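Other chains dropped; remaining ones untouched in position.
Chain naming follows the written order as A and B, and within any one chain the residues start at number 1.
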Amino acid sequence: MAQIKNIGVFTSGGDAPGMNAAIRAVVRTALYYDLQVTGIRRGYEGMIKGEMIPMDRKSVSNIIQRGGTILKTARSDEFRTPEGRQKAYNQLKANGVDALVGIGGDGTFTGARIFSQEFDIPIVGLPGTIDNDLQGTDFTIGYDTAINTVIDAVDKIRDTAESHDRLFIVEVMGRDSGLIALRTGIASGAEAILIPETKTNESALFERLERGRKDKSSKIVIVAEAEEAGGAFEIARQVKEKYPNYDTRVSILGHIQRGGRPSCMDRVLASRVGVAAVEALLNGQRGELIGVVNNEIAYTPFEHAIKHYVEINPNLLKIVEILSL
Amino acid sequence: MAQIKNIGVFTSGGDAPGMNAAIRAVVRTALYYDLQVTGIRRGYEGMIKGEMIPMDRKSVSNIIQRGGTILKTARSDEFRTPEGRQKAYNQLKANGVDALVGIGGDGTFTGARIFSQEFDIPIVGLPGTIDNDLQGTDFTIGYDTAINTVIDAVDKIRDTAESHDRLFIVEVMGRDSGLIALRTGIASGAEAILIPETKTNESALFERLERGRKDKSSKIVIVAEAEEAGGAFEIARQVKEKYPNYDTRVSILGHIQRGGRPSCMDRVLASRVGVAAVEALLNGQRGELIGVVNNEIAYTPFEHAIKHYVEINPNLLKIVEILSL
């Protein structure tokens, strides 16, 4: 294997707070080890189009606290084709990039896995997604910030819910995973949490409301956005039908969950895995997600990391039941 | 006129951050002047039902920083009837309440005006609504907090909009008034603001998008929720139809705009008018909204205050056009 001289870094998929902290860590660590760094804009799409710029210490100055990604991100249909990936490889070669650090979620690593099998270019990945739905890391970059954003919003909603004795159905992100709903439900003192991983939530919710019908104090229900169940509006429709005496409202938190200054833990996580990613590449590793498990750096082959089924800790679900008493 | 001995205080209509600061100011000022204070829960509804509690210094301790209203709020159909108002009056007499301070919006003062004409009970009002749509005060309690909540959310949305080169249509509160949209549009650097007061906004928006079609950087459009125009989803539908190459998303900020710790200015406003309300009652005034105009306390008869048409300053609209260049 040839010696690595120029590391390309890119963000891909949905943006997540802390991606900039990760970019900064990759760039500074590469410079620390006397490597060159190339910023690739807009993920695989920009890789195909050759949107690449050399990065230095200053390029990542004063970005650790910023939401979003200075390299921008995009989804790329073309990269799903062999021709697209060939173009991307040609652009990397033309720009002298001989190793890659990709920051994103399972789509990013699915692409990275195929790409690294087809072409001789070492790739490692950093877990950058608010959904926390990757194997190989306890937490993904952006998750901690997103759940803080959610409880900040729900605290505000509870102010008005309390003032009006209302029931709020609050929809949070998490198409395939209830992890955002689970922790924010506990932390916001929700009456109930509806997540895609369990099917029995709804009847439990109705039981709760049945018992509590006379009690007019505020209630918060957290729902993961999962489309099959119809999301918050469908739940609200059912609640209104069954329990018309509740003053029921819906709030869809939406895209605010992706933005904002990253939390301390997200910055630390991003910095740790960013440093470790460059060191792993220099160490000859490739095809791995760099995460943190039990507070230590962990390396997981892409094929395992992207099985994004993440088990819901049943103890946490039980906590909601006990505490929403 | 008999001397006032016991002031009743209540919140009514939609809750607004700073209502608690206003309650605190009314209670403490009444105590300062050796009056008794009665807290009336859930607005006119609680007044009719006799939900009244004596309040002391401690009742309002450590609430100045809390969103919502500790007295709760509600809308009351019964108070719209003469029988309802008679019941309310009887309850006030039974509880020894001989003057009222009502905190709310135009619905609150419409009710207060009729009530004070029918019964011999002095009432003054404090402007508590996030909509800022009252005459007789430069700002209403809650408006400043709400617009800060909005720009906090839009700053987060811009992070993700920038990262993906997206166009976001963000819907803010303001059914009859574009005042929240106007200032938050300026402050968030929006490309365009759509408000109910002007009819030409939409074509201006389309013109902007027409000119800017090739430019793929992020764009934010702020829309007041006004139902007739269909809100953000309808605007987004039109934009997608006309300009399919924009990656257009919708965000409805919703009820988070009502909650949260009140801003410094909202707390100061609430404290000032709360003190002035009690002093006005002691001074023999009644039937007036207590506001702040040009940084001085102002007194406006309810019938003028509730004409809630508030003119949009055309200079502010012009600013959006210039700065969104």
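One rule holds for everything that comes next: a residue touches a chain if its C-beta (ideal position, glycine included) is under 8 Å from a C-beta of that chain, and two chains touch if they have at least 3 such contacts.
Keep in mind that this is a model prediction, so the values were computed, not measured.
How many copies of the chain make up the whole complex, given that 2 are shown?
All together, the file's complex is an assembly of 4 copies.
FYI, only the chains that are shown with their structure count from here on.
If you average the CA atoms of chain A and of chain B, how many Å lie between those two points?
So the centroids are 36 Å from each other.
If we count contacts the way the header does, which residues on chain B are in touch with chain A in the complex?
Of all residues in chain B, those touching chain A are 11, 14-15, 17, 19, 66-69, 72-74, 149, 153, 155-160, 162-165, 168, 249, 251-256, 258-260.
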